[in-house]
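Here it is, the structure in full.
A single protein chain has been omitted; all remaining protein chains appear in their positions.
Right after this comes chain A.
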Amino acid sequence: MKRAIRMFAALAAAASLAPGAPAIADEPLKVAFVYVGPIGDHGWSYQHDAGRKAVEKEFGDKVKTTFVENVSEGPDAERVIAQLAQGGNKLIFTTSFGFMNPTIKVASRFPGVKFEHATGFKTAKNVSIYNARFYEGRYVIGQIAAKMSKSGTIGYIASFPIPEVVMGINAAYLGAKSINPNIKIKTIWVSSWFDPGKEADAAKALVDQGADVLMQHTDSPAAMKLAEERGIYAFGQASDMKTFGPKAQLTSIVDDWNYYYIDRVKAVMDGSWATKDTWDGLKQKMVEIAPYGPAVPDDVKALADATKEKIISGELHPFTGPLAKQDGTPWLKDGEKASDKDLLSMNFFVQGVEGSLPK
């Protein structure tokens, strides 16, 4: 029996290798997801899993999804991805930056399987990449933060100094500065994506040093919880965290992968899948601003909505010159907008951000 199954799997794999071979009608399309954290993190992986559920809801019996959570970035990932490919999955989403090389490697071994890698920059014939323009959302919350802060100090809990995170701090600062030129951002690097205890400690340190609005680029709701306790404000990360801070949460930058995942599954089903590089933002609703918390007054809501509209229409780009790097060297000329390439390799703070960037 076992052998029969294996043979069938081999046949199915062979069939899918033939270009344009129609999928067997009754066979559900197998789609797999690889997460870096637990789906219960209420942040990054949680949102990706929401996307998986959306796929199931959309296609019902026509798909069969599986996921593997808590996959560490490294050799382990390669094994997991290869196993999923071997297991007959036809479309595999790998949802963390560190899965980039393992994904590319496995993809070359399984040409019949389509891969989708989040937040990376390497593509292949059967590997697409996708990411969200979180910096757009961070510019908006930077403005809200500057409006809401009484002390003029914003606390920022950061994970690792990769372009994605650096870009977020810069965007938040520029947004805040557009409201209050004297605003300060204090950054603490916790060197982890997920360590609730340390995130809470970092949040405490920031508050003790005068921050009264917290932002984070780490995955747990610990900072939100602390903000609620101390009676200050905070922004949620990746998903809506208002259950942890009903009074504290001003809003949250929510990642919405649902439509993208549904699109890509559809593309595999009708055979139109092709390598793509997607970097969507507020406009496509991959990045969303969660409903505002009770503390946000109407004028701030209106301001944030207006900024959001301007970003969507293209009237406003968060990184528009004149801008200089932290050390004073000029970066963007007056009116010049940062290119995507510049953004994706950003390894410096813009002028005005305090603290040094770990190298």
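Here is the rule we use: a residue touches a chain if its C-beta (ideal position, glycine included) is under 8 Å from a C-beta of that chain, and two chains touch if they have at least 3 such contacts; residues count from 1.
Please note the rule applied: contacts and distances are computed from a predicted model.
**Q** Refer to UniProt and select, among "Cytochrome c, mono-and diheme variants", "ABC transporter permease", "Aminomethyltransferase" or "TonB-dependent receptor", the name of the complex member that is left out.
**A** "ABC transporter permease"
**Q** Kindly state which of the options A:104, A:166, A:183 or A:200 is in contact with the chain not pictured.
**A** Of the listed residues, the one touching the omitted chain is A:200.
**Q** Which of these touches the unseen chain: A:47, A:170, A:220 or A:307?
**A** For the chain that is not drawn, the touching residue is A:220.
**Q** Footprint of the hidden chain on chain A, which residues?
**A** The list for chain A reads 37-38, 40-42, 70, 155, 161, 186-192, 194-198, 200-202, 204-206, 208-209, 211, 220-222, 225, 228-229, 243-244, 354-356, 358-359.
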